[in-house]
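Only one protein chain is missing; all other protein chains are in place.
So that you can tell them apart, the chains are marked A, B and C in the order they are listed, and the count of residues begins at 1 in each.
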């Protein structure tokens, strides 16, 4: 079902964890779909210095979280925004059709974290919109049930 | 499909043939059903001295013709009339359900031949009715197509 | 045993069985599961689908596995009827289809559909013109068999496909007797739906497939799980599917060579029967017929009794009439050709296979005239005939 690359990223996930006092935090997804992705960003000089994730989800969700965080680390915000879901899926040597939404989730999670960063710092980042399923990052905000 | 007895009667049919100047001849069945049975009787002193058959039909039809002719040979007309289709089927150790009509045919063929005998001799035989699919025995009468 | 009933069913070829075996006990996983054992089988299904598609000129996504030819026929016919009932209620078929097509059509008639049963000619053929003339504004489906199972006549499918496509009518063909025996190209022949069944070309029983051209909207016939992209639910018969794919692959290997050989045997048998047995008739088209089909009516003789005699000699053949089906009707196919009832009851079908030899046919040719003669000597019809002509 999954490519070797996906299995590798699932088995050896990178950038798992939290960042204390993160500059931006974003959570997307919902339990109904079985995937929740939370991204922490450390941003300095418009550059993503560090990124961590926590993900509740299937193998593909874990793998895309790993791949996406690896791809954006060290990049400028503008560069990072160019990394869309297809780029992530491609870097994973593809995803099964039913799992493509996981790569969308990764893209959205990054945007949600960046949006949170922009909001906090009252910045306007070109091309960045509030993500559709943006959850204002308060403690316990995902506990909708 | 068939009992050993049926196969035996089919493989070694008895009483096949014609009787010249028969005292009674009867033909029943029709090509639509795939079975035609013709019975020739030689009758003396109210006794079936000889009986022969010609049959167009399946294995069961040949076997019932054989069995029925064997059973009635030497019997009085009254005794012969008691040999119904079930007796023939039983003597054959049974017939498959779809083939039971062959035993009916044998009963009817005998009755047709006896009826023909009675008509010729202007006799009235108790319990003998004109068979439902009685074909007046003229040469070529079965050539309906 | 001399097996001459390959149109009824074929033995599973040893390499086919060999390909199937591991899937019973070793690779038994349910392809819908996530672990390796199961995912391996998912790939196996994909591969099998691609093989079947390739031999029909179809795309893998257009192949759906079924439990056999009957299910494929039912699905195609009832499915299109359900899908297009708003568009029209008229279906065109022929009067010599297999019961797996005729009975669904009759079922639809009870539900208010109008079915035209095109009458075949004396050789069992319908013409594209007949089909075209039968098309109305309300026609939603044309279902015409590729080749007939009893008499072997091959229909002008490509030409009918052209007519159907020109009129925008969905075209289904029951190719159960054709797949593995004739080259087929669903695209070139404008076929929208095609039924096939594994056990007719040395594959296993209980597995078949329906080809559904992309763009043809065919609702599911069975409802349930997500198998076959939700179109045909039920845990996949993995060994059966592997067997079907292996068998179709083998069938199309050197098809021309095999066909030529069998055709030579067929013609040998036909010619010798005509030579040795008077008062007989070859049923079906003399040339436009399956390479393996020989169907004769022997006047004055009923078919089943000949079959029994042949069986005792170890020769397995078939008669037109469906003896054990509980019906005593003679073959609807032979009647459709215009045969009188007693001839329709007197037919014997020999269908050759890849392993039959001329020596086997010689044995049949030794016995058959004797058996026909023997049954004729018992036949009141023959007696009448002789008297009339003496």
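Here, contacts are C-beta pairs under 8 Å (C-beta built on N, C-alpha and C of every residue); 3 or more make two chains touch, one makes a residue touch a chain.
Fair warning: this is a prediction, and the values are worked out from it, not measured in the lab.
Across the whole complex, the hidden chain's contacts among the shown chains comprise A, B, C. Of the listed positions C:69, C:161 or C:380, the one in contact with the omitted chain in the full complex is C:69. Remark: the omitted chain is touched by one listed residue; of C:116, C:319, C:347 or C:379 this is C:319.
In the complete complex, the hidden chain is touched by one of C:33, C:133 or C:264, namely C:33. Take chain A: the residues that touch the chain left off the picture are 1-2, 7, 10-11, 13, 16, 18, 27, 30-38, 53-59, 61-62, 96-98, 101, 139-140, 142-143, 145. Counting the whole complex, the residues of chain C in touch with the unshown chain are 1, 3, 5, 8-14, 17, 20-21, 24-26, 28-38, 42, 66-71, 73-74, 98-100, 103-104, 106-107, 197, 199, 204-207, 222-226, 229-230, 233-240, 304, 307-308, 310-311, 315-319, 322-327.
Contact between chain B and the absent chain runs through residues 1.
Here is the rule we use: only the chains that are shown with their structure count from here on.
One inter-chain figure worth recording: chain A and chain C are separated by 57 Å, centre to centre, where each centre is the mean of the chain's CA atoms.
Taking the mean of the C-alpha atoms as each chain's centre, chain A and chain B sit 91 Å apart.
Touching two or more other chains at once is no residue of chain B.
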